[in-house]
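Note sheet for the following structure.
In this view, the complex is presented without one of its protein chains, the others remaining in place.
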Amino acid sequence: MADKITSDDILRIIKDMCDTLEQEKEYLSELDGAIGDGDHGVNMAKCFRDIRKQLPNYENKDIGTILKSVGMIVLNSVGGAMGALYGTMFLRLAQEATGKEELKLSDLVKMFEAAEKGVREIGKAEVGDKTMLDTLAPAVASLEEAEQNGKPLADALADFEVAARKGMESTRDLVAKVGRSSRLGTRTLGHQDAGATSCYFILRAFSRVVRSEQTK
Amino acid sequence: MADKITSDDILRIIKDMCDTLEQEKEYLSELDGAIGDGDHGVNMAKCFRDIRKQLPNYENKDIGTILKSVGMIVLNSVGGAMGALYGTMFLRLAQEATGKEELKLSDLVKMFEAAEKGVREIGKAEVGDKTMLDTLAPAVASLEEAEQNGKPLADALADFEVAARKGMESTRDLVAKVGRSSRLGTRTLGHQDAGATSCYFILRAFSRVVRSEQTK
Amino acid sequence: MKKFINDPFDVVDEMLEGFLAVHSRYVRKMESVRAVVRTDAPVQGKVGIVTGGGSGHKPAFIGFIGKGMLDAVAVGEIFTSPPPNAILEAAKAVNSGRGVLFLLGNYAGDVMNFQLAAEMARAEGIPVEQAIATDDIASAPKERINNRRGVVGEFLIWKTVGAKAESGGTLEECKAVAEKVNQNTRTLGVASAPCTVPAKGSPTFVLADDEIEYGVGHHGEPGTARIKMVPADQIAERMTLEIIEDLPFKPGDEVAVLINGLGATPALELYIVYRRVKQVLNAENIHIARSYVGEFFTALEMAGFSITLTRLDSEIISLLDAPADTPYYRL
Partner (left out) sequence: MKKFINDPFDVVDEMLEGFLAVHSRYVRKMESVRAVVRTDAPVQGKVGIVTGGGSGHKPAFIGFIGKGMLDAVAVGEIFTSPPPNAILEAAKAVNSGRGVLFLLGNYAGDVMNFQLAAEMARAEGIPVEQAIATDDIASAPKERINNRRGVVGEFLIWKTVGAKAESGGTLEECKAVAEKVNQNTRTLGVASAPCTVPAKGSPTFVLADDEIEYGVGHHGEPGTARIKMVPADQIAERMTLEIIEDLPFKPGDEVAVLINGLGATPALELYIVYRRVKQVLNAENIHIARSYVGEFFTALEMAGFSITLTRLDSEIISLLDAPADTPYYRL
């Protein structure tokens, strides 16, 4: 049943995020330190530590419930722009998954479309502003495309991850237009955006977990 | 009449102090900077500038009146330990010269004995504490000795200057026991005391002026 | 980084613990979230005044909680916006039924989190309005005045709005005061040395020994120019003239002058700056009716200061003069 994502998959996905953001803490803070205030890795690690504490309570919960809890934690643990942005992202993912025990690609597309919309609404950033949106938007677009082309879930998520990585890397050549680093203007050129990077790690968790299922 | 110091001589002496302390401003602050707060040159220059402004009013005044005015200015212009110490010194010099138009060596001895007493009373320092007193005390002693040996005024003042200089130089090998620099304890070794140095310049003015008279 | 702290990530919690112990007469912390409220909140029949933002700005924000000023503050990490639930709980704690006014600076994180909190509060039936301070003229050109950041001008907003609320003003009236004061307030800051955010551990910017950052923000945001250090009179005059031109302030105007130390700059220097500002205003025939000199809104140990001018009317003056009783401001 590799064309579906189950509640257990979601649990593994969240767990993968917790592990990755713990591992990448220094790296993300380093990226943020170059053109921001150097706390992004810490901010993300902090709130995913709070999430890890909740993992046991997520057993046998539906996907919407799990993602809503994750969203509330992200929203309220660290604050800052990222709390609001990622919090909104997860809460929108949750909304579209309310009551669901498993997700088809079409569900996933709706969820991420809603998530992107939420991030855009609250953050008022555009693609090209050197933010997490530069990772999220192309990834969502590729997911839509994969669905239209009738690709299976695993392949769609493979495209999803690639698009996310490309988007993340694209921020190296962008000038920050919003957020703390926008103050530095062109001095931000040549630096990969921290939020775009953490966003990549978060999106990658979906493809990593689902595709590892495959190969079982 | 080189065995007397006239009001005009006193005027020239005060003028010499004004010139010297202006010239030596940096040097004195440098000395004070090494083991104090580096303002001694400025403090002295500041109050002798105030004194210079008064010079015109000193014409045809008796010696006591001139020195009293100088003393009041020193006492009240810059404040700090030095204001109190040098102010007291000049006021005691003035007291013993009240109403006098000219000074014999014996007068000068009384004046400086009173001055040293005053500085000791207010400052509560001893010879060897690395202060202006290390210049003043030996200079006064040499003046007394010269008088006892019946030396002429000019020679007595020559001894006076030499004793003052030796006293000043002696402070290089002393540990400061009072004042701001005493905080540094043995770290003050090897540094000549700023106040001892300014005191030398002040005492030297007496011999310089009177002996230059000589050579006219 | 040489700071008297423990774990850099505990600074806000440990600071709060100390602050609450010292000022327990004025403030208490909410159980569940990092929000600090007046001990007597909610004050019956009074509009609740809530602000919040990143920490590191002492005495702002929490130092001004109390009668006649703020009812509650949502406390964020150093220079980081507090999360929505802290703001929401603050709003709930101070709402006596007459509604709650959110006062915030114009920072991305604050704007987002206060907006989310406002939505949640309204969903719970609490009437919420918000007013955003934009007094820093260096943070955006006048054409984009709504992009400007709020800085120490917020202190004057807290004082006047707090007085308005204390005197029974409605939510709309309080909001109107905030907007009027903001519209009539202009600030410009300079820094001679940066600050260091504990979590980052390195200075927010680097200046040469003879340079100052002209137009710096409250978190070390770059200003409009890096200029050579010049005598205080020159800097103060240039800043004052720029501020006058921006509103613009006109001959005959009555103003409040606020000289705010950014952290490390001694009061001695602030008064020397004030002296020159006064001379310039006198020359422009602008009348100083009220003056405030000191530290109202700092940026950790940043060295520098800001000059704020507010055009006054009789209402603003009476609100500025109204009684206040907070840990850091009593009148």
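A, B and C are the chain letters, set down in written order, and residue numbers restart from 1 in every chain.
Everything that follows uses one rule, which is that a contact is a pair of C-beta atoms (placed from the backbone, for glycine too) under 8 Å apart; a residue touches a chain by one contact, two chains touch by 3 or more.
Quick caveat: nothing in here was measured; it's all calculated off a predicted structure.
S.K.: Which of the visible chains would the unseen chain be in contact with across the whole complex?
M.R.: B, C
S.K.: Tell me which residue among C:Gly66, C:Pro194 or C:Gly263 touches the hidden chain in the full complex.
M.R.: Reading the full complex, the residue touching the unseen chain is C:Gly263.
S.K.: Using the definition of touch stated at the top, determine which of C:Ala86, C:Ala193 or C:Leu312 touches the missing chain.
M.R.: C:Ala193
S.K.: One chain isn't shown here. Among C:Lys3, C:Arg122 or C:His287, which residue touches it?
M.R.: Within the whole complex, the residue contacting the unshown chain is C:Lys3.
S.K.: Kindly state which of the options C:Leu103, C:Val177, C:Ala199 or C:Ile212 is in contact with the chain not pictured.
M.R.: In the full complex, the listed residue that touches the missing chain is C:Ile212.
S.K.: Tell me which stretches of chain C touch the chain missing from the display.
M.R.: So the residues of chain C touching the missing chain come out as 2-6, 11, 14-19, 21-22, 55-56, 58-59, 63, 78, 192-193, 209-210, 212, 229, 231-233, 235-236, 263-275, 278, 291-295, 298, 300-301, 303, 305, 328, 330-331.
S.K.: Residue by residue, what part of chain B touches the chain that was omitted?
M.R.: Touch with the absent chain occurs at residues 29, 33, 37-39, 42-43, 46, 75-85, 87-88, 122-123, 178-180, 183-184.
Note that only the chains that are shown with their structure count from here on.
S.K.: Draw the chains as dots and join the ones that touch; what shape do you get: line, ring, star, complete or other?
M.R.: other
S.K.: How far is the middle of chain B from the middle of chain C, if each middle is the mean of its Cα atoms, in Å?
M.R.: 56
S.K.: Averaging over Cα atoms per chain, report the distance between chain A and chain C in Å.
M.R.: 34
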